[in-house]
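With one protein chain held back, the other chains of the complex are shown just where they sit.
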Amino acid sequence: MAQQAVTQQDFEPRIVAFLCHWCTYTGADLAGTTRQQYPPNIRVVHLMCSGAIDVVYVLKALMDGADAVLIGGCHPGDCHYQSGNYKARRRVAILRNILTQFGVSQDRVWLKWISASEGRLFAETINEMTDAVREMGPVEFKLGWDV
Amino acid sequence: MKTALLQTNGDPNGALSAFLAGMIEKGIVDEVMAPAAQPGGSASMAVFADVTEMDAIIPWAPVMPVQGARLLSRLSFDDPGMKVAVVLRPCEARAAIELIKLKQILPDNITFVTIDCPGTCELKGFEESGLEMKTESNRMVDQMEAGAATAADGVGLRTACTICVNSSAHWGDVQLHVYGTKGSQSVAIAASDELADALAGAALVTFDAEPLSGRDAVVEGVNKGREAAREKVFAEMTEDAQSLEGLKKRFSTCIRCLNCMENCPICYCKQCIFKSTTFDHPGSSYAKWAMRKGVQKMPSETMLFHLTRLNHMATSCIGCGLCDTACPMGLPVASLFSKVANGVQGMLDYKAGASLEDPIPLSVFREDELQEESGAEDF
Partner (left out) sequence: MMKNTVLVVGGGPAGMQASLVMAARGHKVVLADKAPAAGGLFPLLDNQFPTQSCGVCFMACDTPTYCPFVQCDLHENVTLLPSSTVSNVSGEAGDFTIDFDLKATCVDPDKCTDCGACEAVCPVEVQREFGDGLETRKAIYRYYPKSVGKGYVVDRENCTNCGECVKVCDPDAIDLDARDSTTKIDAAAVILSPGAKLYKAGAKGEFGFGRYDNVLSSAKFERMLAAGSPTGGRVVRPSDSEEAKSLAFIQCVGSRDPANGRPHCSSVCCMFALKQALFTKKRHPEMAVTIYYMDLRAFGKDYENYLREAEKAGIEFVRAMPSVARLNPATSDMLLAVTGEDGKLTEQTHSMVVLASGFDQDEDTASLCAAFGLGCDSGGLLDDMEFDPCATAVPGVFAAGAFRGPKDIPDSVQEGATAAAMAAKLLDAGEFAELAACPTPVDFREEAPRTGVVLCDCEGYNSALVDFDALSAEVANIADVDFVERCSHACSKVGMDEVRSIFATREPNRLVLATCSHHIVEDLYKHMFKQMGVHSAVVDIADLRFACRSGEVDSAKATVANAVTSAHANVFSPVNRQSAQRSAVVIGGGAAGMSSALALAELGHPVHLIEKSDKLGGNLNTAAYTIKGNDPRALAAELVEKVEAHPEITVYTSSRVSKAAGRIGAYRTTVEAPDSVVEVLHGATLLATGASEAEPKSFGYGESPRVITQKQLEGKLASGQFEGGNVVMIQCVESRRTDEGCREYCSRVCCTHAVKNAEKLLELSPDTEITVLYRDLRTYSNFERNYQSVREKGVLFTSYTLDDEPQVDVGGEKIKVVYTENSINEKVTAEVDWLVLSVGMEPDVADVARLAGLFGVESDKAGFFIEKNPKAATTDFAKPGMYVAGLAHAPKHIEESIVQARAAGARLAAVLATGEVQAPVNPSFVVDKICSRCGLCVDACPYGARELDMEANVAVVDEIVCRACGACVTACPNKAARQYGSSPGQIMAALDELL
């Protein structure tokens, strides 16, 4: 769909979620099996660890179609690879800082700690995020093809 | 550190090149790497083994064609096999500190000679001015007795230099201090105790002087003025980046040549990922993207390149501004990037190039940090 056709009214956010295998992905699965309600705007990339999230993929997603990116990892202290989530937190903080300084809202990138048992939190996060992104409108990169 | 005063007899650059030659002659080092006038014109870094050629050295050369730390990394990525003294400006020294931490410079056989820096001019502009390099350099050094050096009218300092708040030597085995002294008369040499003893033993200089008493005040004055200039430039960049649209306007002439990366001392990768097959997409991809988005810019992924590069180097950016020099379109790459880097380093409480002790931010983490900044608040 060409971007000029995108208006606030018919804007359906596209969210790409990078989820760590052990915690958030399991939590997402639990959200499904326990029939938690959340909108269909999310597409999942399965990663072994949030520490494996590379900003280049987050940026690529934001520039090529996603209006926001969710990165889900284990709670602090619970990373199954000892410290991947702490590393992710640094990288995401840096990314958000840079995005803001480029005139792109840092809230295009969400980092959330969601454990395997927090299906409800996963659903709530997707709900909250979809609403927030709908409010923000299409990602800044979509407003003009010259990126 | 011990301090010596070196008489310069009106030619600080000449006096120092003689001093450096002396270091080779007395066997303190085997070679010297320093900026020098090229026989055919202009200047470049060169590694000198032959002392008879060393009068070409201009430690305070008013141009910086390529970042010295980047070049030093060529020399000392692995052991050069002999002792080399390397003359670096503060921004080069700061980059060297980052590169030592990133193991791109193995410092064991390197003697770091750092200078109080008058700043540099754009290479092209300086060449076109027809000024004689050493004379102009000596003139600028002399100005530093009382404050910031200025470039000749019509040439001007590089933007990065006009907003540089780190122009004094802060680290190194030998530091050449000219802030607060009349460079045409004498230059202060501050050396580590060990090296000072060696230099004195070789009868090159006598370490009997006190540190320059007026230097700190002069440096402070210089920094104050530069700080204000920097604020102004950063504010301009912030204004541009109010929205992505504003920024794009400013950067619309980027041709994605990747020169900014090629000239960046912190971009140390043997092969940038943006020059790798990862970004050699099949033709069908471009066609598909155009279909999906309506329009696909070619060359693609310009903004992705800049943003990714920033994510890689902002933590270590030392603001030397050579990306500006490298940009064929004259985009204010350095102003924007050093502003962004400043924000990132501030968030991480890290000052690139300040010390060998602070670990590279991307190699460490703390268990309790950046909750708000990352958006991941733990309940």
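Residue numbering begins at 1 within each chain, and the chains themselves are lettered A and B in the order written.
The criterion applied here is as follows: a contact is a pair of C-beta atoms (placed from the backbone, for glycine too) under 8 Å apart; a residue touches a chain by one contact, two chains touch by 3 or more.
Note that the structure is predicted; figures quoted are calculated from it, not measured.
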Visible contact partners (per top-of-document touch definition) of the missing chain: A, B
Candidates A:Ala93, A:Ala116, A:Met129 or A:Val147 - the one touching the absent chain: A:Ala116
Contacts of chain B with the absent chain, listed as residue ranges: 77-78, 102-104, 268-273, 276-278, 285, 288, 292, 312, 360, 362-364, 379
Hidden partner chain, residues of chain A it touches: 14, 16, 21-22, 25-26, 28-30, 32-35, 40, 42-49, 51-54, 56-57, 60-61, 64-66, 75-78, 80-84, 87, 91, 115-118, 120-121
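Note that only the chains that are shown with their structure count from here on.
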Where chain A and chain B are represented by their mean Cα positions, the distance between them in whole Å: 37
Complex contacts: residues of chain B adjacent to chain A: 238, 241-248, 252, 273, 289, 292-297, 301-304, 307-308, 310-311, 314-315, 339-340, 343-344, 347-348, 361-362, 365-371, 373-376, 378
Complex contact set, residues of chain A against chain B: 1-4, 55-56, 59-60, 63-65, 73, 75-77, 83, 86-87, 89-99, 101-104, 106-107, 109-113, 140-147
